[in-house]
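With one protein chain withheld, the remaining protein chains of the complex are depicted in position.
Order as written gives the chain letters A and B; numbering starts at 1 within each chain.
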Amino acid sequence: MALTGLQIYKLLPQTNCKECGFPTCLAFAMKLAAKQAELSACPYVSEEAKAQLDAASAPPIRLVVVEGPGHKVEAGNETVIFRHEKTFYHPPGLFLRVKDSWPLEQVKGAAKEAMDYIVTYVGMNLHLDGVAVESASGNPEAFAAAVKAVREVTDRPLILMASDPAVLKAGLAAADGTRPLLYAATAENWQAVAEVAKAANVPVAVRADSLDGLADLTEKVKGVGIQDIVLDPGVRDPAGTLVTLTHLRRLALKKNFRPLGFPIITFPGEGASDVIEEAQLAAEHIAKYAGFIVLDRFAPEMAYALLAWRVNIYTNPQEPIKVQPGVYEINNPTADSPVMITTNFSITYFSVANEVDGSGLPGWLLVADAEGMSVLTAWAAGKFDAEKIAKTVKTTGIEEKINHRKLIIPGAVAVLMGEVEEELPGWQILVGPREAVDLPGYLKLWKSF
Amino acid sequence: MPVEIPVEQWPGRVIEETLGATPAEGGTRSRVVKVGGENTLPFMLTDGEMPNPPRIAIEILDQRPKDWSPLLLEAWGDVVDDPAKWAKAAEEAGADLVLLQLSLTRDGGKPTTAADAKALTRAVLQATGLPILVFGPGQVDADNELLVAVAEEAAGERIVLGICEEKNYRTIVAAALANGHLVNGRTAMDVNLAKQLNILIADMGLPLDRIIMDPTTASLGYGIEYGYSVMERLRLAALQGDKMTQLPMLVTPGFEAWRQKEAKVGEGVPASWGDWRQRAVLWETLTATNLILSGADIVVLRHPETVKRVRAFIDRMMAK
Partner (left out) sequence: MVTVVFRPEEKRVEVPPGTLLSDAARLAGVDILMPCGGQGRCGRCAVVVESGSVRRRSTQRLTPDDIAAGYALACQTLVESDVVVFVPPQERIERRIKETKRAAKIELPFPYDRHDQPLRKFAVTLEPPSLADQTDDWSRLQREMARRYGIRNLQASLPVLRKLPRALREGDWTVTAVVELDAWDRPEGPPRLIDVLPGEHLESLWAVAIDIGTTSNVVWLVDLMRGQVIAQAADYNGQIARGEDVISRIIYASKGNGLQELQELVMGTLNRLIAQVAAEQNIRPDEIYKATVAGNTTMIHLFAGIPPESIRLMPFIPVVNQVPTFPAREIGLGINPEGTVDCLPGIASYVGADITAGVLSSGLCDSDELTLFIDVGTNGEMVLGDCSWLISCACSAGPAFEGAGVVHGMRATAGAIEEVWINPETYEATYKVIGDERPRGICGSGLISLLAEMFITGVVDKSGNINLDLPTKRVRRGEHGPEYVVAWADETATGRDIVITAVDIDNLMRAKAAIYAGFSVLARSVGLTLQDVQRVLIGGAFGQYINVEKAIQIGMLPDMPYDRFHFLGNTSVRGAYYALVSREMRRRVTEVGRMMTYLELSADNTFFDEFNAALFLPHTDLSQFPSVAALVGEG
């Protein structure tokens, strides 16, 4: 069980010596509770307190890392069941599956297309994380050749899928220089697969059709000395997956059940018949507790939707999200259209943009870099002042796009009007409404200003 | 190793609400549609029950849409010129419910009148046997005038009147009270605001089983995570026993998805966005799917293909 700040505080020296870098012992305790500080920063903590605090802070879901030379996927270490309780930390890796029974050119082509795919979303370049190579042939050489072919087109991490330890071994050799995930140890082959994984020091997935069987397997694999384990509970339909993955998350977090405290791998394509259905299942797995997702289909529109969804779900709800500062065009504005300015807090931006958009009236929306704060907060913190507004006007090039010089500032910062006029000679500063919902009405009257 | 399945038994339950009334119940619908009633998180049927699957409403307008994507217009064809035909087409496309969205003005720019609203409502009620929802244009005075007329015209039909907002709910709630309807209360994406509006509406004497809450949402890629988490929190509060959040939730992924470029347009967008047709349906489908996973009881959709996709997903999730 996680301790509260006050519970941790009672274990600390309570001298407020400040040597940990925080102003008081309580402040330090609260940071520890939020996992934003390390206990080792306190030079005076007692051994007894240390033992208690360490026990309370072990991660209930183990962090498992797979990597290639050019990319790394971390899964696990999650602390909550619902993202609003804190945040989800490690987005599930999205992998595309290829098979060694395919012609090598097809393997390469499919891997290359998926791995080369990049889409820009709110200023981020998003891409898939790696390739899962499955041994459909059962032949070590064919498998090694497929792995090699994939490695020629990408340096991202791999998942090696085979039931025969010898095949996995061949794949591992071909994947030299990466840290792939081996899939999968089962009740039948676990000993040999675990040995292979242990020798190569790579994580291994275990598959069983019941949670009982899964827990048996992880205990056995751990017994061999492997810590990095990934779970496949064997369900493929969306309903069963949701229920089972929810149970796994609950067991790890609420029951602190160590045998199942590992990230989970899913295969949405095995439960779907086309791109859209696979996307629906994958979307469910992104939201509900997968650590690695192996896709069977690739289409740019599907990749874009899933990558955006993954960013959305893994956005820290405690932190404001920002939009890119700059000039935004709404409803095809012309040189006569009104110019408004707001801050780059996403909710602020979206509410303003949506109101203008919904009004049907064209407009230019300038978004100032206010470090993701809302208008009033930013104003109070000095991040949205006359200088910042003037700078935004000057640097966005809006002056070349319009033939008037009227700027609408948010009603909440009406006090800035005079100063902005000073900072922007030649501009007429208009005070807009305080609330975004009043913008459409305001804009209708704009022509008369 | 025997693993004890961590079943979660919740003390609370979402109220089950009935939309529509058959002739036996004083209306003219061919069947009623029940929503809500669950005492578990979405599709966690090992914890509790979901007596009703999430329902699909199809949004139709009172006239040919002016700013809808060409893909939507192509999918519906000429029926968009006649709300009655459109309602019938929506029923055939697999809707559980039909949502009639009134506009502020009629063709030619004249304001929509109470008489127009009555006629439109009557036409839709006659064209489909499904329970309906009627939403005003979203402007205080117009909403109050038109929805009162709609409520009177549809007296006894148990339709859903929308939308109530914190600054404008009294007139609409009074109309629902007087004519035996339900209301849809919409709030900005926020747990507390949603609950507050439910309380305000209930304080006027409308029974809770006639209030639907609409916590507002956003499209995939455009802030959906806010809506997703707000709905998850509302549903958790309901299951934990907070009476004023135990209402079915309605959201409008169709509206949200189709206002974004990803669904709306095929040109002038990055190549990495892929095939437009598939992307557009995917965008609406995933927006709706994800919101259903966070607790939506009614999703309002626009494209008939999306309706099929979302229906198929719900069916699979509800399968025993």
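Convention: a residue touches a chain if its C-beta (ideal position, glycine included) is under 8 Å from a C-beta of that chain, and two chains touch if they have at least 3 such contacts.
Source: prediction; values computed, not measured.
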| message | So one chain is hidden, and I want to know which residue out of A:Pro157, A:Pro317 or A:Gly363 touches that hidden chain in the complete assembly. | response | A:Pro317
| field | Touch criterion as defined above, residue of B:Ala175, B:Leu193 or B:Leu220 at the omitted chain | value | B:Leu193
| note | Checked against the full complex, the residue among A:Tyr9, A:Phe143 or A:Tyr442 that touches the missing chain is A:Tyr9
| request: With the missing chain put back, which residues of chain B would touch it? List them for me. | output: 166-167, 170, 190-193, 195-196, 199-200, 203, 242, 244
| said: Please output the residues of chain A touching the missing chain, sorted low to high. | reply: 4-7, 9, 14, 16, 23-27, 30, 33, 317-319, 371, 377, 380-383, 415
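Note that in this section only the chains that are shown with their structure count from here on.
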| query | So what's the Cα centroid distance for chain A and chain B, whole Å? | reply | 29
| message | So in the complex, the part of chain B that touches chain A is made up of which residues? | response | 1-6, 8, 41, 43-46, 67, 188, 218, 220-226, 228-229, 232-233, 236, 259, 262, 270-275, 278-279, 281-283, 285-286, 289-290, 293-294, 309, 312-313, 316-319
| request: Using the touch rule from the top, collect the residues of chain A that touch chain B in their complex. | output: 82-84, 117-121, 211-212, 214-216, 219, 237-239, 242-243, 246-247, 250-251, 254-255, 257, 259-260, 275-277, 279-280, 283-284, 287-288, 299-305, 308-309, 312-313, 315, 317, 346-347, 350-351, 357, 360
